[in-house]
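Sending over a structure as C-alpha cells; questions will come in a sec.
Just one protein chain is left out here, and the rest sit where they should.
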Amino acid sequence: MPDPTIVLRVWRQQGSDASNGRFETFEVQADPRRDSVLDVLERTWAEQDHTLVFRHACHHASCGTCTLLVDGRERLPCVTALHDVWDGRSSMTLEPLRNVPVVADLAVDPGVMLTRVAGLPLPYVRAVEADARSASGVTDDADVGTAERFEDCLECLACVSACPVASGDPDYLGPAVLAAADRAIEEPRSGDPARILDLVNTEHGIWQCRSVWSCSAVCPAGVDPAARIMSLRRRVWRGDHRSGSAP
Amino acid sequence: MSGPSLRPRRFAGRPPGALPGYVPGADIPTDDQRASSRAGSMWLVKAATGVLLVVFLGTHLVAQHFLVEGGLRDYDAVVAYLRHPVALVAELGLLVTVIVHAALGVRAVLVDLLPGERALRRATWIIGMVAMVSLVYGIGLTLVVLGG
Partner (left out) sequence: MTRAGVRRRATAWMTPRWRDPGWYAFVLNRFTGLILVAYLLAHFVVLSRLTAGSEGWNDLLGLFGSRPFLVGDVLLVSAVIFHGLNGVRVILLTLGRGTRRSGLMFGVVLVASAALAALAAWGILFA
C-alpha cells in the first residue's frame, strides 16, 4: 500500500519582514508509522522545493536547532512523530517560532537570546542530582569525582515563542534567559550570583512574568522555566546574594 | 532592543570584560535599583490586597445582600449599617484594598500593551490620579451618607 499523502502548509517569508510572507502548500508522501515531522519537511525540500529554508542539525533533540510551530504549537520536529500530530486527513501547518527574528521561511535567528544565556554565564554542565554510582552500590571511588551531565536547556527557544508576555514586550528577557539565570545562581561554577540576580531583578526581567506557564508547558527538556522565574523572585524576597548597594 | 541587524557588521572592538561570542546589543538591559525593588514590592502588594479582598469583598457582599430582606439595602438600612463601627471599618478597608488592587492590576495589563517607558510612566501617573480621586470620592461619599 503506498504511503498516504499529507497536505503541508509551510510559511514562506523572505528576510525578516513578515508582511511579504504567505503560506505555500505542498502535497508530500508520508509514512505516519516511521516519519518524524522533520522527515516530511526534508522530503518536501528534497523532492519539491530546494529554496525552502529551515534549520536542523542533530535530529535527536539535543541541539535545539529545528524548533518550529507545528499546527500552532512549539515542537522539536526531529523527534515529533508524525502519527502524534497528524490525524491522517487534515493538513499540517508549519510556521517559524514567534517572538524571535525570522531569517527566512522557517529559520529564526536565536542570536540575542543565546548570547544573553552565554553571557550570564550559564555553564553547560551541571552536577547530577542523584549519583548513579551510589545507587548501584559503588562507593569510595575517589578517581571518578563528581558525576556531571549536560544542562537540561537546549536553547531551542520554544519557551520564548510560547510566552505571551514576550510577544508584547520585545525587551522582556524571556523564560530561557531567566531559567538560565536561576540555574547559574543555583550552581555558580564561574559566575557571580549577586551580579546575575541584579541582572534579572528588573521590570523587564522576572517581574514581567505573568505566570502564564506556557513556557514550561512547551519545554521539550523539562527545564520548567516558569518555576525557575518564581524561584528567582523568592531569591530576591529572601535577600539572597544581596550586592553591596543599599536598596 | 528588538534584535540584531542581519547585515554583516564591521567589528568595532569588544568591550573590556566581554565574554567570548559577544554580540553588540545582546547585553541584558539594567534597571536602576529603585525600579527593581518597586517592581518586586508591587507584586507583593497586589498579592496581599488580593488575599485581603477575599475577606473584605466577601463580608461586603454578605452584609449588603444576604442580611436584609429582599437583598438590597434601602437608604435607611445603608445608613444604619454604616453606623456600626465594625461595618464602617470593613467598608473603608474594602475601598482602599480594591482601589489599590485594581490600580496595580490595570497597570500590569498596560505594561504589556504600551510601547515604551515614557508611555508607561504617563499611564502609571494617570492610574495613580484616578485611584486617588476614587479614594477621596469614596471616603467623602461615606461621610456625606453618615452625616445625612
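Think of it as A and B in the order they're written, each chain with its own count starting at 1.
In this section, a residue touches a chain if its C-beta (ideal position, glycine included) is under 8 Å from a C-beta of that chain, and two chains touch if they have at least 3 such contacts.
This structure is a prediction, so every number in the text was calculated from the model and none was measured.
Colleague: Just to verify: which one of A:C58, A:V85, A:A194 or A:M230 makes contact with the chain not shown?
Modeller: Only one of A:C58, A:V85, A:A194 or A:M230 touches the chain omitted from view, namely A:M230.
Colleague: Looking at A:S19, A:T51 or A:S190, which makes contact with the chain not pictured?
Modeller: A:S19
Colleague: For subunit A, which residues lie in contact with the unshown chain of the complex?
Modeller: Against the missing chain, subunit A presents residues 18-22, 72-73, 98-102, 162, 164-165, 167-168, 170, 210-214, 216-217, 224, 226-227, 230-231, 233-234.
Colleague: What residue numbers in subunit B mark contact with the hidden partner chain?
Modeller: 2-3, 43, 47, 50-51, 53-54, 57, 61, 65-66, 70-72, 74-76, 78, 98, 102, 105-106, 109, 112-115, 134, 137-138, 141, 144-145, 148
Simple rule for what comes next: only the chains that are shown with their structure count from here on.
Colleague: What is the distance in Å between the mean C-alpha positions of subunit A and subunit B?
Modeller: Averaging C-alpha atoms per chain gives centres 33 Å apart.
Colleague: Show me the residue ranges of subunit B that touch subunit A in the complex, using the header's touch definition.
Modeller: 1-4, 6, 19, 21-23, 25-31, 33, 35-37, 39-40, 42-44, 108, 111-113
Colleague: Where on subunit A does subunit B make contact in their complex?
Modeller: Subunit A reaches subunit B through residues 15-16, 100-101, 103, 109, 111-112, 115-116, 118-119, 121, 165, 168-171, 173, 177, 198-205, 207-208, 210, 233, 236-237, 245, 247.
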